[in-house]
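Here's the structure we're looking at; comments come further down.
Omission of a single protein chain aside, the complex is shown with its protein chains in their original locations.
Every chain is named by a letter (A, B and C) in the order it is written, and numbering of its residues begins at 1.
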Amino acid sequence: MKLYEYQAKEIFRQYGIPVPEGYVIDKVDDIKKHEESVVLKAQVLVGGRGKAGGIKIASGTDEAKKIASELLGAQIKGVRVKKLLIEKKLDIERELYLSIILDRRNKCPLLMFSEEGGVDIESVDEEKIIKLYIDPLIGIQGFMIRYLLKKCTLEQKKELGRIIKQLYRIFKEKDCELVEINPLVVDRDGKLWAADAKIIVDTDALYRHPEIEENVEESTDLEREAKKMGYALIELDGDIAVIANGAGLTMATLDAITHFGAKPRIFLDLGGTDDPEIVKNAFYLVKKSNPKAVLVNIFGGVTKCDTVAKGIVAALEEYPIDVPMIVRISGVHEDVGRKMLEARGVECHTTMLDAVKRCAEVVVKGGGK
Amino acid sequence: MKLYEYQAKEIFRQYGIPVPEGYVIDKVDDIKKHEESVVLKAQVLVGGRGKAGGIKIASGTDEAKKIASELLGAQIKGVRVKKLLIEKKLDIERELYLSIILDRRNKCPLLMFSEEGGVDIESVDEEKIIKLYIDPLIGIQGFMIRYLLKKCTLEQKKELGRIIKQLYRIFKEKDCELVEINPLVVDRDGKLWAADAKIIVDTDALYRHPEIEENVEESTDLEREAKKMGYALIELDGDIAVIANGAGLTMATLDAITHFGAKPRIFLDLGGTDDPEIVKNAFYLVKKSNPKAVLVNIFGGVTKCDTVAKGIVAALEEYPIDVPMIVRISGVHEDVGRKMLEARGVECHTTMLDAVKRCAEVVVKGGGK
Amino acid sequence: MAIIVDENTRVLVQGITGHQGSFHTGEMIKFGANVVAGVTPGKGGQEVHGVPVYDTVEEAMEMEPNATMIAVPAPYVKDAAFEALYNGIKVLHILTEGVPFHDSMEIVSYAKTKGAVIVGPNGPGIASPFKAKVGIMPNSIFAEGFVGVASRSGTLTYEIVNALTQNNIGQSTVIGLGGDPIVGLSFVDVLHMFEQDEQTKAVVLVGEIGGTAEEDAAEYIKREVSKPVVAYIAGRTAPPGKRMGHAGAIITRGMGTAESKIRAFEEAGVPVAKFPTDVPNLLQNIL
Partner (left out) sequence: MAIIVDENTRVLVQGITGHQGSFHTGEMIKFGANVVAGVTPGKGGQEVHGVPVYDTVEEAMEMEPNATMIAVPAPYVKDAAFEALYNGIKVLHILTEGVPFHDSMEIVSYAKTKGAVIVGPNGPGIASPFKAKVGIMPNSIFAEGFVGVASRSGTLTYEIVNALTQNNIGQSTVIGLGGDPIVGLSFVDVLHMFEQDEQTKAVVLVGEIGGTAEEDAAEYIKREVSKPVVAYIAGRTAPPGKRMGHAGAIITRGMGTAESKIRAFEEAGVPVAKFPTDVPNLLQNIL
């Protein structure tokens, strides 16, 4: 889960990483008096906010108010701006890059530092990035920092070393996937500042961080509702609502649908369950997604075919859908399940390919019931 | 380095391990008013303090004052009592044992718990002690505590688990060799209390614990003076001052002296040095120890024989000693060293055995110069 | 032969009295696995499908388990895994989904110090038909044979293994690596083991979007693998930035796309199936 810049900077402040003086507003009236230049930064969770006009400089209170009234409520890359972070403008001498990310390959934290900051790190030459792999059993050690400092031309080595240690503490103590300072600014007085702050927290670890608020901006309303109900649902811009059991099988079903020229409306992973209620309630979401067809793809294992069939039958009563529904049902208790469904007039197939082809046909060529 | 009970209990208090209410006095007038019974505990760093009369119970203020005036200034196992810890008397239901020590064999912390507390742990049957070896890379984990609690009949399992976790934190954060609660008391209300507290801190780690005062009681004046000067010196009750280079060689020299019927006065390990000054100044301590003879045993390696000889020659001027001195000198630059010493009339031998035999003879049979 | 688990595997189930733990204990026994003990703190002394339950792994060690399935809630997984490792168990399957990945990193690091193998978290486990199973894969899909299967997905694996069996292609060992960003085994680790394993004649890799495990595997295959390999990749149509069910199935910063993985495999001479059920055909072409 991404944190807003102002939330990330609050954490930086708690850990002693210097951030520019500033405050957050959600209405224009809250702007304070400013004699010097300030930066107004739209608080949205999308990348490329600056280029999209979400960061502006104002030279005094009046200009700040004018810009704030334009930004608040505006859309940045499709997201409405509800809050602004207003900060003292830094007198920038150099821009550096510093981050710690989860390295999946080496199963450990990876620290990256570059003297070329302020730009997308992917656009920086590999040899200009210093990388440090950190063994989670020993954490960050003095020699690692010495090694990094040795390779950098910065004069403020001691302060950089201190910031790195604190950044690692944040990464670990806040269960982060990413902590990033880009740019890490050296001002004309030689002081270091985290001019921007990006933190992504591991969603699965939120239970042990009551101090971190949940941010909802990244999901659609339907996705949030599904999450509350315990389903993994992704909204897409096509026509077919796909329900399957298991993330891999669900993705494979989307891929097959697309292969046959149709487009999916939702990705809905039932997971492993032996409760027909859970199957039934998924159709509440399917109905809400307003699809042109429904494709259910079940390979019965932990989730047995008869459980799924029972759930579908119940859903036919409770959440009747007036678009075509195709069911692929195979695996454990397949026969019982198929009989139950066919008795209610549901179109059943044994192989995924048959079901997907048929469903795509129905949508593309309109060959429904 | 051993901590006094009151110091250890202060650390316990900081880490949330319950200790009885109490305070420390160094004069009788500081005793507060007590309506209930109190325990007066002599603060000395020797074992078996209770049996030696260092722990007394008083039923009110007057009795407390009377006992305090007897204890303060008294000798407990040869150590003068300078401070008393005065504590509320516990209403004891059960006495348990809990400790974490450094396990040399497994190179890790070892936690020991027994339901038979209040007695010397060495006197408790092995099968009545629960032992847990803690991997320092992962520390104490929930499952270890569950395993221990499973084996104990105590009702206060949760509180015991909490105390164990905190005790481990003390062990680690204060660089301890030992933390021990004996007895860990269950009172009649079912509450747990650290009735006694013993902490030994790693002397070599004191540099990172400015919060811990150095206790001097364990050493003699001469030992403390030697330590300040940078020598490892142990005072013994015999006649021969032994100087050697290396702890093992020095011990072996003491052993050999004893074998030949004499007794050592001091153990003085020169360590590895190439500075004659260090050798010379060791004789200041030798002189202070007032021995009946001096035996120098040098196997020259890092510490070269000529360096030692130079130091001894200088010491003959600065700290002249009027008892016999026998020198064994062998190894690197042996010839140069021997010549320098013999020129000043010092008796030199090549083998340790010859030197030791001769020195023992001198002391035992009075065969000196 | 087979890899990681075989007829010498003695299975422990941590969380055996739970819903999943108890059901799958029965299924593992039916598969032919030797389930010797279970652990649930506070439930020691019970039996589940005739398997004795203990309060602690320490006590369960009297049954000499050498592999464990961990089916406890996510907040307790780290403690359970450390308990198993501390007691010397060398194969751990972590079934649980939603384990914080800082916990997973520590488990994987600690396992390395103990020379132990972690399967998962968030995967269906491992099965060598019909020698041993540690996990939850449905018994009915398997046949013994010569193909090793490694997958980042659960149900999709069943689909593919089932298709293999239907086409008379048996399996040496089937392993679900887990759908989390941090898992104990990578495709490379498993390829190395399959390459050494005499029973295995060909390998099927089932990948998905997210990370670079497939790209790494392709590199490794070019250099080190002599046995034929075929692959399937799920998530060709997944939108970037969305977590597709699995915590690890997410395209971030343009990395981890299906295209990149498919291209890497094809460059390494590994045929990539269009549909899961094409895998048997591809195998038949090369075997």
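Convention: contacts are C-beta pairs under 8 Å (C-beta built on N, C-alpha and C of every residue); 3 or more make two chains touch, one makes a residue touch a chain.
All values derive from a computational prediction rather than experimental measurement.
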item: Contact list for the unshown chain, restricted to visible chains; value: A, B, C
item: Option touching the unshown chain, where B:Ile55, B:Cys108 or B:Val336 are the choices; value: B:Cys108
item: Residue among B:Leu236, B:Val336 or B:Val364 that touches the chain left out of view; value: B:Leu236
item: From B:Pro183, B:Gly246 or B:Pro291, residue that would touch the chain that is not displayed; value: B:Gly246
item: Which of B:Tyr284, B:Phe299 or B:Tyr319 contacts the chain that the document leaves out; value: B:Phe299
item: Touching residues on chain B - with respect to the absent chain; value: 102, 104-105, 107-109, 122, 135-137, 172, 175, 177, 202-205, 207-208, 232, 234, 236, 244-252, 254-259, 264, 267, 269, 272, 299-303, 330-332, 351-353
item: Where the unshown chain meets chain C, residue by residue; value: 109, 112-113
item: For chain A, residues in touch with the removed chain; value: 135, 137-138, 141-144, 146-147, 150
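The rule is simple: only the chains that are shown with their structure count from here on.
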item: Between chain A and chain B, centroid-to-centroid distance (C-alpha), Å; value: 58
item: Residue list for chain C, restricted to those that touch at least two other chains; value: 106, 110, 113
item: Chain A residues counted as touching two or more neighbouring chains; value: 137
